[in-house]
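The structure that follows is given in the form of structure tokens.
One protein chain is absent from this view; the other protein chains keep their places.
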Amino acid sequence: MASQGSDILKRKLYSIIFEAETPAGKAFDVILLFMIVASVVVVSLESVVSLRRDYLHLFQALEWAFTILFTIEYLLRIYSSGKPLNYIFSFFGIIDFLAIIPTYLSLFILGSQYLLVIRVFRLLRIARVFRLTRFVNEGQVLSKALRASLTKITVFLGVVLMMVIVVGALMYVIEGRQSGYTSIPKSIYWAIVTLTTVGFGDITPVTPLGQFLASLLMITGYGIIAVPTGIVSVELANAERMNTNTRVCPNCHKEGHAPTANFCDNCGYELHRKQEAVGNPA
Amino acid sequence: MASQGSDILKRKLYSIIFEAETPAGKAFDVILLFMIVASVVVVSLESVVSLRRDYLHLFQALEWAFTILFTIEYLLRIYSSGKPLNYIFSFFGIIDFLAIIPTYLSLFILGSQYLLVIRVFRLLRIARVFRLTRFVNEGQVLSKALRASLTKITVFLGVVLMMVIVVGALMYVIEGRQSGYTSIPKSIYWAIVTLTTVGFGDITPVTPLGQFLASLLMITGYGIIAVPTGIVSVELANAERMNTNTRVCPNCHKEGHAPTANFCDNCGYELHRKQEAVGNPA
Amino acid sequence: MASQGSDILKRKLYSIIFEAETPAGKAFDVILLFMIVASVVVVSLESVVSLRRDYLHLFQALEWAFTILFTIEYLLRIYSSGKPLNYIFSFFGIIDFLAIIPTYLSLFILGSQYLLVIRVFRLLRIARVFRLTRFVNEGQVLSKALRASLTKITVFLGVVLMMVIVVGALMYVIEGRQSGYTSIPKSIYWAIVTLTTVGFGDITPVTPLGQFLASLLMITGYGIIAVPTGIVSVELANAERMNTNTRVCPNCHKEGHAPTANFCDNCGYELHRKQEAVGNPA
Partner (left out) sequence: MASQGSDILKRKLYSIIFEAETPAGKAFDVILLFMIVASVVVVSLESVVSLRRDYLHLFQALEWAFTILFTIEYLLRIYSSGKPLNYIFSFFGIIDFLAIIPTYLSLFILGSQYLLVIRVFRLLRIARVFRLTRFVNEGQVLSKALRASLTKITVFLGVVLMMVIVVGALMYVIEGRQSGYTSIPKSIYWAIVTLTTVGFGDITPVTPLGQFLASLLMITGYGIIAVPTGIVSVELANAERMNTNTRVCPNCHKEGHAPTANFCDNCGYELHRKQEAVGNPA
């Protein structure tokens, strides 16, 4: 009977903590989101010298309060989820764990509490809370296109990496220590700063030959940004088309109908409605 | 009768101030545009130290002259528009109000007159003045594509925001105060400067680990610019296609059919072929 | 008879100077191109302090030699072209004139000889010399796409311009003189540096509010680069399609065949060859 009572409790907790269908579940999630944002703001403000001097105790009290609440929430999630290990090693399980551990670590390692900002990733749950199915859908189209681009972008990044290593070493030989290129790793850092068109200006070439090589690198970086952009554009167009056009005309087998189409625009035959296609084939 | 006279006056004023069909209306709008540009130039030049020293009184006289004229114009707009509240709370009504108020405020708050540059937004009326319907049309295609991209770009910006918060906090822990990363908010500012490839160089990493993390952030920023670009390209291609496919279904009047469509995909009615529409029906 | 002799001379000169069909004409053009590049290099090197100290007389002699030769060429072009005024006020006529005048001006205005680098634009003739019809064709596709994008890009740049004016004025009010924002025009310059993601770092915000506004501007600039890119991509795809697909199937009227297609891929009917379509309709 105790086991049955705990079972009911578990199910109730599960519906509140993991789902957002019931009023209680939704209220829980909204409060949680506000607490996450508030705790990240507190951690950020604590790092500002002038504020910490005046409000250190307030900040620390809030930090511990948030951490204890999140710890209770974490334990309840483990308890109420049917399969604790599945939750613990899921993406959100790991994020939830990393989001509480730095406060405890800060007792031993000074400054580790600033890592609490990892809590912002808990906000990824926001989509579920507000039932942003449209956002989730768009996110899937995006991530599908990015996955499809991955091989090409890996090839691209591999070539870019070889290029910055060689240019970095060349600049180290050409410019040398007195211009700020104090080692090859630092010169590679400079080559990345330059190729990506960031251009901090903390290290800059001063010899004519160095400036010439830097010019080549900048024009290359300016030009090859076109490559990942082109890749993602093409894949995004593909993913978009796939997402909207999965219906086939039963008469002429034409694919790629607009999502709002009722009739095949090639032969005029009536199309199955999208909903029917999923469940009951007429 | 007085009321009738005021009615005629109102209508006349309305046609001059709000419309650009009559010669008087067009002249009014052209003069207004020149005055807006002139007043923005005056405010800008007043802020230059060397010029203000010599011409302060001239600048202030001009500023008050423009403001008084714009105030009269604003009152006339309220008076002549049929429904004053509709105008006052419309987009242009608010802009018109904000464009005169800083001069009056400058009597109490020093320096607020520089906010007068908000007047430039009044130039958005320029399209109506020169009947730039083509520009308006292109602007609509653009804004339609941007609206369609909005959900995807919000998802993208949300992920980017989480990323700069976490990287900012990491850099604060790694580099610390002595490198210029004096607080987490400032480190987040640096992360935005770096991710967007702006790279001011006012704060730069000096430790090898910080430079390595910065390199990852730069390459990420360089690569993911492809995402919004790809999104907008695809949506713009869609909006363009919708805009140019002008065949209308003779049965249900649906617009925007694909160039290869033979039948309306809404009602299944046969469409006119594109060639026939132009001239000789075969 | 003298007139007839001068006519023959004129025609001969014309074929050498303006055309590149005969060996003499081609030789003339190749020598000219080399002289243009050499004269730009001489002007550039003359500006280097260490080189000018040692070789000033050599540089000046070369400069005058090139200028006198280009002047003779310019006069011969005027003489041999059938309609001198047409040439003088053509694009290349103006470039040719601007390419010789700075040397003469340098007698009166010190330093004006550096404007001689405008000679590089004379290199645009290079396409004609090497019969780079393919390059010319590609250039036409490019410039066609850019012309088609012009209206949209003007709308885009107009909005960007209003934005940098308002943000510039706001930063002037927020940051003030002590941060380097010494006037509104200079703040607008900073806003352009930031929005375009150049980020020199000569002026940077130091107040938290200024850094927050700068962050918004940077993210905006990073995001809206997608707009012109999307516009040009779409127009380029259109221009490309137009360039290759002008044949229509005589049987089913399908358009948009690949340039290498011999048969309609919709109905299998034989297509007219591209050459025939231009001249003799079979």
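A, B and C are the chain letters, set down in written order, and residue numbers restart from 1 in every chain.
The definition used in the following text is that contacts are C-beta pairs under 8 Å (C-beta built on N, C-alpha and C of every residue); 3 or more make two chains touch, one makes a residue touch a chain.
Not measured: the values here are computed from a predicted model.
Trainee: Just one of C:I88, C:I101 or C:L123 touches the chain that is missing; which is it?
Mentor: C:L123
Trainee: Per the definition of touch given earlier, which of A:I36, A:V117 or A:A214 contacts the omitted chain?
Mentor: Going through A:I36, A:V117 or A:A214 one by one, A:A214 is the residue touching the chain not shown.
Trainee: Could you list which residues of chain B touch the chain missing from the display?
Mentor: Per the touch rule, chain B residues meeting the hidden chain are 197-201, 229, 233, 260.
Trainee: Spell out, residue by residue, where the missing chain touches chain A.
Mentor: 151-152, 154-156, 161-162, 165-166, 168-170, 172-173, 177, 182-185, 188, 194, 197-201, 204, 208, 211-212, 214-215, 218-219, 221-223, 225-227, 229-231, 233-234, 237, 248, 253
Trainee: If the hidden chain were put back, which residues of chain C would touch it?
Mentor: So the residues of chain C touching the unseen chain are 40, 43-45, 47-49, 111-112, 114-115, 117-118, 120-121, 123-124, 134-135, 138-139, 141-142, 145-146, 153, 157, 160, 185-186, 188-189, 192-193, 195-202, 221, 225, 228-229, 231-233, 235-237, 240, 257-258, 260-271.
The rule we apply is simple: only the chains that are shown with their structure count from here on.
Trainee: To test your reading of the model: what rotation angle superimposes chain A on chain C by C-alpha positions, in degrees to the nearest 5?
Mentor: 180
Trainee: Would you kindly state whether over half or under half of the residue numbers at the chain A/chain B interface are used by both copies, giving same or different?
Mentor: The interface is built from different residue numbers on each side, given that under half of them are used by both copies.
Trainee: Suppose each chain is reduced to the average of its Cα coordinates; what separation in Å results between chain A and chain B?
Mentor: Spacing between the chain centres: roughly 29 Å.
Trainee: Between chain A and chain C, what distance separates the C-alpha centroids? Give it in angstrom.
Mentor: Spacing between the chain centres: roughly 41 Å.
Trainee: For chain A, write out the residues touching at least two other chains, lowest number first.
Mentor: Only 197-201, 229, 233 qualify.
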